[in-house]
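Input: one structure, supplied below.
One protein chain omitted, others in place.
Here is chain A:
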Amino acid sequence: MFFHVNLERNITLEPRHFGARMRAVLEEKLRHEVEGTCSGRYGFIVMVTRVDDVSEGVVVDDGTARAKFHVKYDCVVFRPFKGEVVDAVVTQVNKFGFFAEAGPLQLFVSNALITEDMQFDSSGENCYVSDDQQIRIQRDASVRVRIVGMRIDANDIFCIATIKDDYLGLIDFGSGGL
């Protein structure tokens, strides 16, 4: 699920940036440092939308003459929840299940949570095929999954998901499809 939240961070700047473009450099550095990162609490920071408050810079007391700024900013975060349904792209298929990515989030769907009519097939590219051969989950396919479990670490989130429920599973074969 996506949220728009206000977060804060300290940014340190080198003295050579203390000029007319300082604010721009500061915002650029903030984006560079936070976008794409992940925290257990807020999930993945997708995009900084606005920098709304920058404190006065304080020169750091370590002889380097760098300055520290306290920045408040708005950003879009992507935080998965147990029970949530997300769309993802399959990245890797093996005998034990398949991996998929929903943006920055890695998910694993084990073969126990794939509907019983689908079997692993490694005769060509690894995939799960339905008994009637109509549905084929392989790399690059789009799937809709429900998150059943999460491992939340300080800077990463990993999810276990299922397609064993109504209206879950393949939604698009992807480029290599039928």
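Convention: contacts are C-beta pairs under 8 Å (C-beta built on N, C-alpha and C of every residue); 3 or more make two chains touch, one makes a residue touch a chain; residues count from 1.
Here, contacts and distances are computed from a predicted model.
UniProt lists the omitted chain of the complex under the protein name "RNA polymerase II C-terminal domain phosphatase-like" (options: "NADPH:adrenodoxin oxidoreductase, mitochondrial", "Pyruvate dehydrogenase E1 component subunit alpha", "RNA polymerase II C-terminal domain phosphatase-like" or "Geranylgeranyl transferase type-2 subunit beta"). Taking the complete complex into account, A:Val76 is the one of A:Val25, A:Val76 or A:Val89 that touches the chain left out. One chain of the complex is left out; on chain A, the residues touching it are 1-12, 33, 39, 41-42, 46-47, 60, 62, 64, 66, 68, 70, 76, 79, 81-83, 87, 92, 94-97, 99, 108, 110-113, 115-118, 122, 130, 134-135, 147-151, 158, 160, 163-173, 177.
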